[in-house]
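After this line comes chain A, so read on.
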Amino acid sequence: MTEEIIIAGFGGQGVLSMGKILAYSGMMQDQEVSWMPAYGPEMRGGTANVTVILSDERISSPVLSKYDTAIILNQQSMDKFECAVKEGGLLLYDPNGITKPPTRMDIQIFKVSATEEATKMGNTKIFNMIVLGAYLKVKPLVKLENVIKGLQKSLPARHHNLIPENEKAISRGLEIVEKVN
Partner candidate 1 sequence: MEIKDIIQEKNIVYKRTSLLTDKAMSYCPGCGHGTAHRIIMEVIEEMGIQSSTIGVAPVGCSVLAYEFLDIDMQQAAHGRAPALATAIKRLNPEKHVFTYQGDGDLAAIGTAETIHACNRGEKIVIVFINNGIYGMTGGQMAPTTLPGMKASTCPFGRDTELMGNPLRMTELVAHLPGTYFVTRQAVHTPVAVRKTKKAIRFAFENAENGVNFVEIVSNCNSGWKMTPVQANKWMEENMFPFYPLGDIKVPEKK
Partner candidate 2 sequence: MKEVKLMKGNEAIAEAAIRAGADGYFGYPITPQSEVLEYLMSQKPHERTGMVVLQAESEVAAINMVYGGAATGKKVMTSSSSPGISLKMEGISYMAGAQLPCLIVNVVRGGPGLGTIQPSQSDYFQATKGGGHGDYRLFVLAPASVQEMADFVKQGFDLAFKYRNPVMILSDGIIGQMMEKVELEEQQPRLTQAEVVKKCPWATTGKTPDRERNIITSLDLEASKQELHNKVLQEKYEKMEEDVRFETFNCDDAEYIFIAYGSVARICQKAIDIARSKGIKVGLLRPITLFPFPSKKVAELATKVKGMMSVEMSAGQMVEDVKLAVNGKIPVEFYGRMGGMIPSPEEIVRALKNQLIGG
């Protein structure tokens, strides 16, 4: 099994940390993992994206142009990455701020209103965990218990008190994800 994922959105949406948690989760179940951020000006508020690969085999290229899954969190990223999903692959997006929804018929499309849900839950910081939950519902490649372990690994100890809330957000994402096509 090899899963090649791109997560793309605005800087500050937690794109990189979501990728990091996914990578840690894969590591917790003894998979090979890689996490490759597009670094640079993106770090300062522009668009941000990260390529995460989970695999049972040694990972070759950490940089890709075609993905099994694209998790898209703003319109610029939609413009850039809708076409980069492999045939039969998955596109998961948050409709917030999306003016041109995806149109491809040869891929699976799901949406999760994570921005809206995070606001309802009173904590916009857990937005990315809602998205992660949605992804795990569609592709349960990593076990929830390993995601929690991944969270423990990737969060500094002083933030471990936030783990229950993140867990709640993941569960919420699992519930509210919708199939589009």
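FYI, contacts are C-beta pairs under 8 Å (C-beta built on N, C-alpha and C of every residue); 3 or more make two chains touch, one makes a residue touch a chain; residues count from 1.
A quick word on the picks: all candidates are chains of the complex that A comes from, given by their letters.
Just so we're clear, the structure is a prediction, and the values are computed from it rather than from any experiment.
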Pick the one that touches chain A in this complex: which of 1 or 2 is it?
-> 2
Touching residues on chain A, where the partner in the complex is candidate 2 | 20, 23-24, 27, 32-37, 39-40, 59-66, 153
